[in-house]
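All protein chains but one are shown in place.
Think of it as A and B in the order they're written, each chain with its own count starting at 1.
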Amino acid sequence: MAGVTLNGIVKEYGAVRVIHGVDLEIADGEFCVFVGPSGCGKSTLLRMIAGLEEITDGDLMIGGDRVNDQRASERGLAMVFQTYALYPHMSVRANLAFGLENIRMARAEIDSRVAEAARMLQLEPYLDRKPKALSGGQRQRVAIGRAVVREPKVFLFDEPLSNLDAELRVTMRGEIAALHRRIGNTMIYVTHDQVEAMTMADRIVVLRDGRIEQQGAPIDLYNRPVNKFVAGFIGSPRMNFIACEVVEADGSGVQLRDPSGRALLAHVDGRGLNPGNKVELGVRPEHLHPVGADENGITATVENIEQLGGESYLYCHGPDGVDVTVHMTGQTALGRGAQVVLGVTPDLCHIFRPDGIAQPRLRLGEAVG
Amino acid sequence: MFGWILGRRGRHGFDLTDWLAFGFLGLGVVLMLGPVLWLVLSSFKTEAALQEYPPKFLPLAPIERVVPGYEQPLQMFTVTAGEHAGRELAQVRRIGLNAQMVDPANPEERLNVNIGDREPLREFGVATENYTGVFSRFNFMLYFWNSTFITIVATVLTVLFNSMAAFALAKYKFTGRNAVFVLIIATLMIPPTITLVPLFLVISQMGMVNSHWGVIWPAIATPTGVFLLRQYMLTIPDDLLDAARMDHASEWRVYWKIVLPLSAPALAVLVIFSVMWRWNEFLWPLIVLNRSEVFTLQLALNSFQGELQTSWSNLLAMTVLTLLPITIVFAFLQKYITQGIAQSGVK
């Protein structure tokens, strides 16, 4: 039993408030990812949970106990740092054993735990090396191993993969996910990379400026972003936004007019919107594709094309000069400068009010498309 | 022909400026090492050889012999000219331009020899008694031990206290940190020589006059050391300390098991400085230590050179013994010492 609960957590540095009363409940065994742009407070939040930063206000509960006043080491957590923070003057074995020696564990028990972790993380051949003599991926595994041997209630990860190259990052992502499946502990993971968040998380918490913007299962965040920020942050490439005007709106859909005067239909709950309102239409690149001239869609000029063989990206100038990105499967015969109509499926549209809040979508999921 | 030795690396040819450069450096070597070498050579000469003028380069001692009928040993000469040419005689005394001499085989008969016609007999003799005398007659070991005690204790405490302070200043955020740091740095500008009188009051009030602790305590809180170590510790990533804290390490353990080992290069520089400072220190011990049994080597040397104007033999040997430890350390750690000093800009 080691869920983590945050009640109105606040962090202030002097007069500057960087975390504005965060409430969050992380269930036992959950893999929770904090994601957000740099400076959003995700690392500060993690360090407060870890006990490395003092909590200005609010309650932090781990496994049901309030731990605000406990020191980092007393909270039963383990952390993997962005820089790995391996002790450079100790061998891998000594790095793994250091924390256990600190709590005066019996030598035999330490040895067996270190051996177990080394086996699990394939570190056995490197136990007597210094961190300097290891590759990036191996150092990363030592850092994880150092957390594993402690058998903590909760694992904390602070951007652990950001120092690795792209290929290793994919591998380590899989290894961390596999580790979570195997030992089943609660894990809290901080990253600025939404791909990591989408692929690993049971639950994503999107943060901006010290506040939670939205939390939920990855696919829910993708399908039902509550505001323009989350919509833009989750999904890659980024969602396209096109300024439109409401022509007609009711509970069954919204009729829009784009800047070039074309009519568009979106299956979004239009209650609360009135004709003449300025809104933004949000369509993901993967939901746009060239169609016939008279279908529901927007006009655009192709500026640049990236053909990857199995998939293609079109970078277009849309109505009113706004940039529009299109992600298509397969290859395309279109050339630079081509005029196209990009079809918009009414079910896959998002509509955001001027304050950024999303109108609820009427039908969800890809199945509709 | 020797161009490859003297030439600048990677260049061919050897122009006038190169000759001038090596001329200058050669002169520099003679001027810098010559005096030390002369001291070492002289320290192996007997008292008689030291009195000789002009001095000989190598320790060639004039031979003396005990001649029956004379209390003092007499110096031996070989006669080069005149009626006694070729004989080896002992000189009894000089009278004007003549020397009164005797043949050791026949001490009854006095012979007169012109002083220009005789030359001293010499043998190569290393006067090790200069050194043994330093130990047996001058209690060298006591002063050596006093110096060693002060150097070791002060260095250990300097490294310990300075690194603790540097750790606090480099790795904690607390109100007053900057004020403390500025205060410590400001003392860099206050030379210890201007607080001699009041410092003596403090030391005497603490009953530490004529105690080694009176030399040790004022010396160990060096602003140089704190500054040097703090700058180095700033380069140790904070994550490392946080990781250790997550690993159940207490702050003391973080300091002792993580920060100290990682600061080893900077600590080594401070150790070298501290040893040099304490071993060579003179003015403050001169004020605090007034009884000869607590003298450091430097004080002992100074007081002997005052007392024994004529007994150079032991004084020279003792000087050599005093410069020996630092020289040995320098010979082995030359590279690190010069690098450390060049980088930190302190001495």
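Assume a contact is a pair of C-beta atoms (placed from the backbone, for glycine too) under 8 Å apart; a residue touches a chain by one contact, two chains touch by 3 or more.
Heads up, the rule we're going with is that contacts and distances are computed from a predicted model.
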| item | value |
| --- | --- |
| Among "Glycosyltransferase family 4 protein", "Lactose transport system permease protein LacF", "Rod shape-determining protein MreD" or "Aldehyde dehydrogenase family protein", the UniProt name of the subunit that does not appear here | "Lactose transport system permease protein LacF" |
| Left-out chain, listing which of the shown chains it touches | B |
| Hidden-chain contact residue, picked from the options B:Val67, B:Ile150, B:Leu228 or B:Leu315 | B:Leu315 |
| Contact footprint on subunit B, counting only the chain that is left out | 5-11, 17, 21, 24-25, 28-29, 31-33, 35-36, 38-39, 42, 51, 53-55, 160-162, 164-165, 167-169, 172-174, 177, 180, 183-184, 187, 189-202, 204-205, 217-218, 220-221, 226, 250-253, 255-257, 276, 279-280, 282-283, 286-287, 298, 301-302, 305, 312, 315-316, 319, 322-323, 326-327, 330, 334-335, 337-338, 341-343, 345, 347 |
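The rule is short, and it goes like this: only the chains that are shown with their structure count from here on.
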| item | value |
| --- | --- |
| Distance from the mean Cα position of subunit B to that of subunit A, given in whole angstrom | 66 |
| Interface residues, subunit A side, partner subunit B - complex | 47, 50-52, 71-73, 77-79, 81-89, 98-99, 102-103, 146, 150 |
| Touching residues on subunit B, where the partner in the complex is subunit A | 237, 239-240, 242-250, 253, 257-258, 261-262 |
